[in-house]
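The complex appears here minus one protein chain, its other protein chains still in place.
First chain written, first letter: the chains are A, B, C, D and E, and each begins at residue 1.
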Amino acid sequence: MQAKSPKESFTTSTHIVLPNDTNVLGNLMGGRLLHWMDITAAIAANRHCRRVVVTASVNHVSFNRPIALGDTVTVEARISRAFTTSMEVYMEVFVEGKTTGEKEKCNDAAYVFVAVDQVGKPIEVPPVLPETHKEKELFDSALRRKQLGLLLAGKIKPGEAPELKELFAGK
Amino acid sequence: MQAKSPKESFTTSTHIVLPNDTNVLGNLMGGRLLHWMDITAAIAANRHCRRVVVTASVNHVSFNRPIALGDTVTVEARISRAFTTSMEVYMEVFVEGKTTGEKEKCNDAAYVFVAVDQVGKPIEVPPVLPETHKEKELFDSALRRKQLGLLLAGKIKPGEAPELKELFAGK
Amino acid sequence: MQAKSPKESFTTSTHIVLPNDTNVLGNLMGGRLLHWMDITAAIAANRHCRRVVVTASVNHVSFNRPIALGDTVTVEARISRAFTTSMEVYMEVFVEGKTTGEKEKCNDAAYVFVAVDQVGKPIEVPPVLPETHKEKELFDSALRRKQLGLLLAGKIKPGEAPELKELFAGK
Amino acid sequence: MQAKSPKESFTTSTHIVLPNDTNVLGNLMGGRLLHWMDITAAIAANRHCRRVVVTASVNHVSFNRPIALGDTVTVEARISRAFTTSMEVYMEVFVEGKTTGEKEKCNDAAYVFVAVDQVGKPIEVPPVLPETHKEKELFDSALRRKQLGLLLAGKIKPGEAPELKELFAGK
Amino acid sequence: MQAKSPKESFTTSTHIVLPNDTNVLGNLMGGRLLHWMDITAAIAANRHCRRVVVTASVNHVSFNRPIALGDTVTVEARISRAFTTSMEVYMEVFVEGKTTGEKEKCNDAAYVFVAVDQVGKPIEVPPVLPETHKEKELFDSALRRKQLGLLLAGKIKPGEAPELKELFAGK
Partner (left out) sequence: MQAKSPKESFTTSTHIVLPNDTNVLGNLMGGRLLHWMDITAAIAANRHCRRVVVTASVNHVSFNRPIALGDTVTVEARISRAFTTSMEVYMEVFVEGKTTGEKEKCNDAAYVFVAVDQVGKPIEVPPVLPETHKEKELFDSALRRKQLGLLLAGKIKPGEAPELKELFAGK
């Protein structure tokens, strides 16, 4: 299968924070943003492999600053790395000052999607060919995120994550 | 502040998977479940501290099996551990066979919430007093999940996570 | 068919009142609560009979006190009695003080569901075996609610409701 | 206060049954219809008294026939009778054959609304002046529905419903 | 095919402006109203031809005055003219003073629908027989709106719109 650049799966979605998206402080609820990110990530993953894709896992997402009612929120997604049948979708979330237009990054997140056939069986996806410095960095760190995620999920033991072991030993 | 048991914050929400919650395979979309979990977790966190709470982060969530249109989904949440102003909400998601009634666990997840005052400044929450074996186990592992989460988010370096270092060294 | 206890169908759903659920006074609209109750009741009815269930009727529902934006609302449902192919789902609605945690009952309601096969034809459901004092009381009063409901709907004449006749004669 | 005719509060709402409104049999869920009826009734009640109105209770609603995905549903509401601060809104629900255009009545229902001031205190509403035969019939039967409703809700005892007593005695 | 009067397709839908329908000024967003109009128009078009109908185009819609949170909005639709397989649905939008009850027209709009068979192929619809003065005026002006619409869409050149040419020449 021919490798694809992260640019080919790049996807942008733009949203206005509406009243029903907010909590009692008038700020965007985390769950709504998680939902927006999931849909944007699914489109990016489909653009990479052109198959039906399903969410396999969500890695750590931090909500670093409140996003207010009426704010414009942009989610930018691209595939950072593929692992046979799965793809890490790396996302950045920006909020934009309504009067200043200043764009501030308020989140990043990595979701993992799997490509499946009609009966839901995983199928192979194209590898990712990173080109820019940032794309290469995300490609490299994707393996570490994968192992940390599996560790968090209790699916592997520390001894089964050689990259992480090295990370700790190296210090 | 007086400690509270995880039982005091225990929260259940029950949902039917409707057409708009599904992808083209007729299965529940990840983003919708993430949203349901966020609202259930917010209620549990409020029950623990009785203050306004906001989502601070989501730790690793895996989607282990498809959930079909029409399925009954139950999200069970309780506070597993508190860290001064933040609380880890541990959740289990169950799906129930419509004709058999068999309840099968299909996810677990940990979200972190912070209690805030009217201007959004973090405020202290009661500690958690685990009682059962399971509650104690979740209490203990919460610290490891916190450090793995911070590591995943790039907010700490491996050297700043002594518990994890030990975990790897111990192997 | 083997009788089932109301405990086996017990279902809880928990909700936060969001902006779009409220009227111009900032209180939960009745229609939204009726909708939440219908979904919770459908899950309880399915748990009792493990068949497809459809709403057959709603008996009297009173809205006794306003529920405010941001309040936590809990709907608790269980089958109180079965009548061959139909089931009365008895529900209680509680609202919870956000800062005090005090749980106050604000509604009760009885919905009737019917179990149906693939073409929508009614099919038999298990009888209900009440155990506690409260369950027995609800089991007994279900018949009176049924007759009052049919009378309200104009489907029976007073003379066809012997239980009610007695009720009035007895005074 | 000047009496108003039911025609002055007459309100029609028309809906198409969309996928998310349906259950696994592809039919309109009861809860969605209850919600549509509540909003239509609120508009009719506001048209009668021109004040803020809130749902006070729902009398018996029967769901007499399934309504399918894609069907056109019409809810017709008007005030049938006023009781100082409350109004009974009588509604009829029609479904329309998509290819034949035949309009079939599939429900009727009576909701009760109360007019309130800014702090939620009940305030007086205009009386209803029925004109047609049907309007007079609904006006008369409203009192009986009110007493049956209070009886169902357990708010009055049979002895406190003289109209109903007579109804049963008369047989 | 037998002609039908605009009365036969007349359709009313009534809405309350809810929080999620509003922008940061607390007024109804244009997009929500466009959506309400589309659904109301689809019902009217189906009533005219009793076939599946799809939106073909929207002619000019102006938003002449703000509509506030909590306002009652009524959309009235009827078929003004048919062109073989398409129908112009003419709509008027009214807003109603909550305390005064005064009904004020705030928009008119013309949407065009096409009747289609199961595979989406256009099929013939009945002609429209206008009866009142207003219906005749709308019938006549529909042709001009059609040509202006095609011109706006760049689908015809000025020379292909004889009616419009005359309009300008006549001045």
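Here is the rule we use: a contact is a pair of C-beta atoms (placed from the backbone, for glycine too) under 8 Å apart; a residue touches a chain by one contact, two chains touch by 3 or more.
In this text the structure is predicted, and so the values were computed from the model without any measurement.
S.K.: May I ask you to name the displayed chains that the omitted chain touches in the full complex?
M.R.: Answer for the hidden chain's contacts among shown chains: A, B, D, E.
S.K.: Of B:P19, B:G70 or B:P122, which one is in contact with the hidden chain?
M.R.: Once the missing chain is taken into account, the touching residue is B:P19.
S.K.: Would you indicate which residue among E:M29, E:A77, E:M91 or E:V128 is in contact with the undisplayed chain?
M.R.: In the full complex, the listed residue that touches the missing chain is E:M29.
S.K.: For chain B, which residues lie in contact with the unshown chain of the complex?
M.R.: Residues touching the hidden chain, for chain B, are 19-20, 22-24.
S.K.: Which parts of chain E are in contact with the chain that was left out?
M.R.: Looking at chain E, the ones touching the missing chain are residues 23-25, 27, 29-32, 34-39, 42, 52, 54-63, 66, 111, 116, 118, 120, 145, 148-149, 151-153, 155, 157-159, 164-165, 167-171.
S.K.: May I ask you to list the residues on chain A that touch the chain which is not drawn?
M.R.: 11-16, 39-40, 42-43, 46-47, 50-52, 72, 96, 98-101
Quick note on the criterion: only the chains that are shown with their structure count from here on.
S.K.: Which chain E residues reach two or more other chains?
M.R.: As it turns out, chain E has residues touching two or more other chains at 19-20.
S.K.: Quick one: which chain pairs are touching?
M.R.: All touching pairs, sorted by chain label, are A-B, A-C, A-E, B-C, B-D, C-D, C-E, D-E.
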